[in-house]
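One chain of protein is taken out of this complex; the other chains stay put.
Order of writing sets the labels: A and B. Residues in every chain begin at 1.
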C-alpha cells in the first residue's frame, strides 16, 4: 500500500472576487467527505497571470490559521515548464517564498510541465535548496509532478526510478496539456483517454512505491432543457476507471468531485463484504490444506487473495486517518470484520 | 515462427484428495486436443503451503512413468518471489531436487513473481547451477517466467533482451498478482485486461524470438437458474483476443480449456482455406509481374502475404508434432494444400 491519496483537489489561490482567496478558504475549511486527501492551492493554470503574486500572498496568509486543523495534506502547485526558463524562474521564487514563510505548514510542492528526468532532478534540487534555506528538516517537503509533456512520458521509467530514491512522492496525469503537446484533437467532443499512458503510470508508480493520480475532469456541468446540473455520472465513470487500473487517487476541481472520489476510492459495502467472505473462505481452506478454492464460481488462490486483501488494507488506511468517514460509511459489524480479519500471505 | 506453445496448462501437483496427484496424473495422461503443449505441474499458488513437499514428491514419483509418452513439454512451476528471500530459498531447493531426480524428464522450470532483470538473471543462474550439479547438459533445462509484478513489467525490454541470449524461452502473463501489485480493483466484477502490457509482451517476445503466453481465465464456471456449467464462451473470447494480437499460447486451468485453446491457436478450416486462396492468387500475380493484387476487396502485397504465410506455417508446425490433431481437424485436400503450397518471400 502506498500513501493515502484518494483525492488531489486543486483550488485557484487567487480569483477576481471580493475575497480573492475564496476557493482556497473553501478547500481549507472543507469537512467530511468533501475534505481532499491532498489539497493543492494552485498558483499555476488556475490563477490568472495578473494574480500570481496575490495567489502566493493568500497561501502565506491563510495557512497559519487553517493548516493545523486541516485533515489532509497541503501541496501548492507552482509555475514550472521544461521548455521555458521564465516559468522556472517564477516557480523558483514561489517555492523559496512558500518554504521560508509557511514551510512548516506544507507537505510538499507540485511541479507542472516537467520534461525529461534531468528536468525533474533540477526541480527536486531547487526544492532541496529552498528547504535548506528555510531551515526545514531535510526531506520535510515532498514533491509531486504533473505528467503532461511528451518528454516526461518518454522518460516515465527513469523518472519513477528517481522517485524510488528521492522526495518525489507522486505523479499526476495532466491530459489537457498532454493532448495539446501531442497535437491530439477532440474530434467528436472528447479528448482521448490515453490508456497506454495511464497503464504505464500505474505500473511505474507501483514499482517505485509512489502515488499515481488521474487527470482532471473538466466537463463539470451539463445542461439539458434549460437546466444546468452537476455532471456526477461523467466524473464517477472516470474515477471508477482509474480505480480499476490501480491509479491511487483522482484529481478534483470541485468539492462535489472530492466527495465523490473519496467514496469511490473507498471500497463499497458490497465490495468489502464480498472480499471479506472470500478471504474468510480461503483462510479456512488453507487450514484444511487446499491451495485454491472456488467461491461463487471464481477460483481463489494466493494471487486472487492479494486482491481481496488490498480491499481490506485500503479500509484500514482510511480508518486510521479518517475514522469519521469509515464510521459513517460502513455498518459497525462490517467495519469490525475488516479491522480484525487475519491476512495471511505465504 | 517461435516454438509451439498453444497451451500452458497448470496442474496443482498436490491436492487434499485420496490421490494427491490426481490433477498431475490427469494432465500427464491426457489425450488428443486435451493434451497441453506445455504441462506445468504447479508447486506454487495451486498447491497449499502445507502440501509443497508432497507436490515435489508427486512430480518425482510420476514423471519417470508418464513423461516418456507425454506428447508435450513438461515445465514445473516452483516457488519464487523477487521481494521475499524465503520464497527464493524454497524455490532453489525445489529446483535442485527436481533437476537431480527427474532432470532428464523435464523441459524446463517456470519461475513466478520475478522482479527486475537482475532477479531474472539470478533465477537463471541458480537453474544453471542446479543443471550442472545434476550432471545435465548445459542448457538442457529451459526457463519461463510469469510476468506479474510491476518491476518485471518495467524491465520487460531488458528481460526480453536477456531472453534472446539465454535459456529464458517464454514469458507468461499473470494478471491476478499483477492487478494486486498495482492496486487495481474489479469494480464491476472484472479485472482490467491490461491491453498495454499484452501488446508490449507480444512485441518484445517477438523481438527476442521467445514464446508469449496469456494469463489464466478463472471464471471457469457459470451458474444460471440452478445449473452450473462450463464457461466456454468467456474463455474462448479471451483466447481469441490473445491470438489476434500475436500472443502465441494461452494459459489453461482445466482440460476443457486446453481442448479449446489448442483449437483456437490452430487456424480454422475457413481461415486456412481463405489464406491459401490468397497465397495462391498472389503467387500467380507475382509470376505475372504484379506487386499487389486485390482479392475479394483486400489488397494483397508482400506484407499481407506474410500474414497468410503465418497461417500455413502454424499448420505445418502442429502437423509436425501432433499429426493426429491436424488429421482430425482438416479434410485431407485442405491439409495437403497447406503442406505443399510454395511460400515465396522476396
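Throughout what follows, contacts are C-beta pairs under 8 Å (C-beta built on N, C-alpha and C of every residue); 3 or more make two chains touch, one makes a residue touch a chain.
What you see is a predicted model; the values in this text were computed from it and never measured.
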item: Given A:27, A:41, A:174 or A:214, the one touching the chain that is not displayed; value: A:174
item: Among B:61, B:84 or B:240, residue touching the chain not depicted; value: B:240
item: Touching residue (missing chain; options B:57, B:199 or B:280); value: B:199
item: Missing-chain contacts mapped onto chain A; value: 12, 15-16, 44-51, 148-151, 153-154, 174, 176-177, 179-188, 191-192, 194-197, 218-223, 228, 231, 253
item: Missing-chain contacts mapped onto chain B; value: 1-2, 157, 160, 195-196, 199-200, 202-204, 206-207, 240, 243-246, 248, 267, 271, 285-286, 288-292, 294, 297-299, 301-304, 306-307, 309-311, 346
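Simple rule for what comes next: only the chains that are shown with their structure count from here on.
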item: Intercentroid distance (Cα basis), chain B paired with chain A, Å; value: 38
